[in-house]
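So, chain A:
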Amino acid sequence: MGNTMKNRSPYLIIGNSAAAMGGVAGIRGRDADGLITIVNREQRGAYYRPLISYLLGGKVDEGKMPYRPSAMGESNLRLLQGVEARRIDVGGRIVETADGQSLGFENLLVATGGRPIVPKDLPGREAEGVFTFTTWDDAEKVRDFIEENEVKEAVVVGGGLIGLKCVEALTALRIKTTIAELAERILSTAFDETASQLALNSLKKGGAEVRCSTTASRILTKEGKVAGVALTDGTEVSCSLVVFTIGVAPEKSIVEGTAIRTDRGILVDSSMRTSVEGIYAAGDVAQAEDLLSGEKRCIAILPLAYRQGFIAGSNMAGGEAKYEGGLVMNAVDVCDLPTISVGMTSPQGEGYEVLSVLDEKAPVYKKIVLKDDRIVGAIFVGQIDRAGIITGLIKKRISVSGFKSLLLTDAFGLLSLPAEYRKHLVSGMGTEV
Partner candidate 1 sequence: MLKARQWLVQPDFLVRRDPDKCIQCQVCVRQCSNDVHEYDAEEEVVISNSAECVGCHRCATLCPTNAISIEQAPLEFRPNANWDGNMIRNAYKQAESGGVLLSGMGNDRPYPIYWDHMLLNASQVTNPSIDPLREPMELLTHLGCKPDRVELSPASNPAKLATRLEPQLELETPIMFSAMSYGSISYHACLSLAQAAREAGTFANSGEGGLHKDLRAFADNMILQVASGRFGVDVDYLNAAAALEIKIGQGAKPGIGGHLPGEKVDASISATRMIPQGTDALSPAPHHDIYSIEDLRQLIYALKEATRYSKPVFVKIAAVHNVAAIASGMVRAGAEVVVIDGFRGGTGAAPTMIRDNVGIPIEFALAAVDSRLRQEGIRNRASVVAAGGFRCSADVVKAIALGADAVNIGTAALVAMGCHLCQKCYTGKCNWGIATQDPILTKRLNPNIGTRRLVNLLRAWSLEIKEMMGGMGINAIESLRGNRDHLRGINLTGRELAILDIKAAGE
Partner candidate 2 sequence: MRGIYNEKDMGGCAIAGIMSESGRLFNGEQVIRMIGNMRERGNGLGGGFAAYGIYPEQKEHYALHVMCESAEARQAAERILSQRCAIHADEPIPTRMTAGIGERPMLHRYFVSVRPSELEGGSNKTEGDAIVAVVMSINLEVEGAYIFSSGKNMGIFKGVGYAEEIGEFFRLEDYQAYIWIAHGRFPTNTPGWWGGAHPFGLLDWAVVHNGEISSYGINRRYLANFGYHCTLQTDTEVIAYLFDLLVRKHGLSFEAASMVFAPPFWAEIERMSADRRELARALRVVYGGALLNGPFSVLVGHAGGMVGLNDRTKLRPMVAARDGDRLYVASEEAAVREVCPNAESVWHAEGGVPIVGEVRSPTLPPSSAPQRSLTGGDFASALG
Partner candidate 3 sequence: MKRVIIKEEFCIGCRLCEINCLVQHSKSKKIIKVFRNERDSLVSGVQVEQSGYVSFAIQCRHCEDAPCMEACMTGAMHWDAETGAVLCEQDRCVGCWMCIMVCPVGAINTGPNRAVASKCDLCYGAEMPACVANCPNEALIYGEYDEE
């Protein structure tokens, strides 16, 4: 116990990705050298997680993976790598680790991220050649397996963002890849039919096979190795590699059974604090307020993870930062087709207005969803320049009644915006122009 007291850390962070990095930056913004202890399940330092598909596809080398040192903040950082945090003693303000350490803390940031979902009791899921795809290790394992077994065919289960990036990587390695998506279209959460269709076309042009409204019912094995996948539609696809990219669930096991309130993820308030004083959560594991709906919601995207971590961090260091609410948004390049989706792209219910332009050939697709003259969602496919202006309008809830007609034209720009808002933006300081 004395030992625990001795190494009681003013700042303890569980996790080592975007949210954790945001946390470090947030703390350092207010406290230049207070000890920060980071407990990291993985056997390596912080790295740019989304790069794993590019690493697999050979688009980036390992050298590009680790965070820039500048992003880490050098001083007084204690990294416990390959150490898994097991449980939190909320009362004793201690985190116990798998290897039996007791880490005392004054402020704790839970940034454990998400756990990849693999359907339980799926026949053959234990077979050699079945993988998930969320970590650097995953990417290495998949690559090693491909090399050892000279994989020619693969099946990716789950047509979300990670799935697509994975497919892109595999096709880049000249592996015939089939993607199976349970929903009737890929990227169904981020996109509407039209956008999904354009992405699909691009994906096919990229050489991938796409099967919608179906998923794996069974892994076909041969001598304990993957031989193919049986799909719910009765068809079978032969392959020697299966990657599950169905999605991630918040990795909240560590707080279960504690006083920390959870729902789908760990519930946090606008300062990213959990229901317990001094304990914060950020990133994919956190369930924070949604900008548009105001409801608490898990949004597993990188910019929010960093922002949440930053806010948690500076509050841990005595700040009073407030989270303006999360906005779902995704940018992904589907086989050289740039796409962006922000907010509510397929509105359900009353009171929504939809503007859109479509050019199938280019292809270019732009869609804007409005409610009460305010933008609540947007999709950009093929032509995404200046999409950020729209994101800004959504975040700042600016009424577009005055320039609705311009939103989707090529002429749209800052000039279309209300003068005051424009000048504020342009000035960077709100003084000039």
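Please note the rule applied: contacts are C-beta pairs under 8 Å (C-beta built on N, C-alpha and C of every residue); 3 or more make two chains touch, one makes a residue touch a chain; residues count from 1.
Inclusion criterion for the candidates: all candidates are chains of the complex that A comes from, given by their letters.
Since this is a predicted model, take the numbers as computed values, not measurements.
Undergrad: Given the candidates 1, 2 or 3, which is the one that touches chain A in this complex?
TA: Among 1, 2 or 3, only candidate 3 touches chain A here.
Undergrad: Could you list, by residue number, the parts of chain A that touch candidate 3 in their complex?
TA: 18, 22, 48-51, 54, 59-60, 64, 67-68, 70-71, 302-303, 306-307, 310, 329-333, 336, 338-340, 342, 384-389, 391-392, 395, 411, 413-415, 423, 425-429, 431-433
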